[in-house]
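One chain of protein is taken out of this complex; the other chains stay put.
Chain IDs A and B follow the sequence of writing; residue 1 opens each chain.
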Amino acid sequence: MQLQPNIIFIVEIIGTIAFASSGAMVAVRKRLDLFGIIVLGVITAVGGGMLRDLMIGNIPPNMFRNPVYVLAAFLTVLVLFLLFRCWPFLLGSRYIEGYEKIMNILDAIGLGAFTVIGIDTGVEAGYGDYHFLIIFLGVITGIGGGILRDIMAGETPYVLKKHIYACASIAGACLYVVLLQVTRSDSAMIGSALLVVAIRILASHFRWDLPGIDMD
Amino acid sequence: MQLQPNIIFIVEIIGTIAFASSGAMVAVRKRLDLFGIIVLGVITAVGGGMLRDLMIGNIPPNMFRNPVYVLAAFLTVLVLFLLFRCWPFLLGSRYIEGYEKIMNILDAIGLGAFTVIGIDTGVEAGYGDYHFLIIFLGVITGIGGGILRDIMAGETPYVLKKHIYACASIAGACLYVVLLQVTRSDSAMIGSALLVVAIRILASHFRWDLPGIDMD
Partner (left out) sequence: MQLQPNIIFIVEIIGTIAFASSGAMVAVRKRLDLFGIIVLGVITAVGGGMLRDLMIGNIPPNMFRNPVYVLAAFLTVLVLFLLFRCWPFLLGSRYIEGYEKIMNILDAIGLGAFTVIGIDTGVEAGYGDYHFLIIFLGVITGIGGGILRDIMAGETPYVLKKHIYACASIAGACLYVVLLQVTRSDSAMIGSALLVVAIRILASHFRWDLPGIDMD
């Protein structure tokens, strides 16, 4: 089975849109102005890949060599801004709930896609034998943008606090690296990405949480 | 017209002093001790150039190869510290207002100079055809230090919240990149830097703001 590059690209753009939307929503809630909304939206969408590229010396980072992802994130944020600017009541309405449910699923798809793409980037850069490194590259591609978003917004990163968002990415990354030892095929890539999506959505639905420490 | 390197250097030092001063003032208001004041002052002054150099693999970053900027920032901070330590009443007096007005203008000059210098650095590193990248390099050189300052001080970055500080830098960067397609001359550089200064000062004077979203 040979995966069409087109399909990978479409999935990447879906993830970019979902991530940009999550960044824009954080910015709107922090009452940032248009520039802040754009920056948080774009950095959420492409920040993870930028951190990955810095770690392995992919200079300049891919977001600059191939600005289509930045553009997609920018347009997403602009549309959201115009929507909420013209009809601010949308933010408080029942529509927003439906919107966030859809975005939650697209976000999961993005997390899965970015995780396996991050690993592929590491393998192509010649680090296929550094298993810990490429797992890290996959996970940072998936969750790095959200971490940058939260640091810039002055909040404790979401992935440190809630649910098993990052664990979904880690599980898929580990599966993909194990599968890569056997075969470098599209089915390995798709299967691993789907594992991320499945864990992410199930965790969100059943409100899975990691154990913490009860200090009281 | 051939711009003297001396003039560029003097403008850079002016910007360095103004940026270091803004970092030191944030640190003083956060009641940090001498070390914190030095770190925030220096990082505000040279942090933007450091981020730029990391993005394009200028290793080690220019701040280390040419420590005169770090030294200028350090001395600025030290003088401010001694002033406010010996005469703390200065911080509450009417002098501080005049001081901040002057620094506001020097800061605008620094923003303009750093923006065009950041673009020149990208062009010299061979990325002249990556227009999005070099605009980003110019802007990050201009505003990156302030972002690092605010993240380290635990505040939402100023550029995300207020006025059109960053937009001034973006406008000048875009103008300079457009002009560079036609001519690589000092007048292009100066004109673009002056555009930044003008927007920055006018925005500050007339309290221009970008639109936000009214959630109430």
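The working rule: a contact is a pair of C-beta atoms (placed from the backbone, for glycine too) under 8 Å apart; a residue touches a chain by one contact, two chains touch by 3 or more.
In this text the structure is predicted, and so the values were computed from the model without any measurement.
In the complete complex, the residue from A:159, A:177 or A:199 that touches the missing chain is A:159. For the options B:7, B:59 or B:202, the residue in contact with the chain missing from this view is B:59. Touching the omitted chain from chain B are residues 27-37, 39-40, 54, 57, 59-61, 64-65, 67, 70, 81, 84-85, 88, 91-92, 151-154.
Although one chain is not shown, part of chain A still touches it, namely residues 54-57, 127, 130, 132-133, 136, 147, 151, 154-157, 159-162, 164, 166-167, 209-215.
Please note the rule applied: only the chains that are shown with their structure count from here on.
The rotation relating chain A to chain B, fitted on Cα atoms, comes to 120°, given as a multiple of 5. The centroid of the Cα atoms in chain A and the matching centroid in chain B are 31 Å apart.
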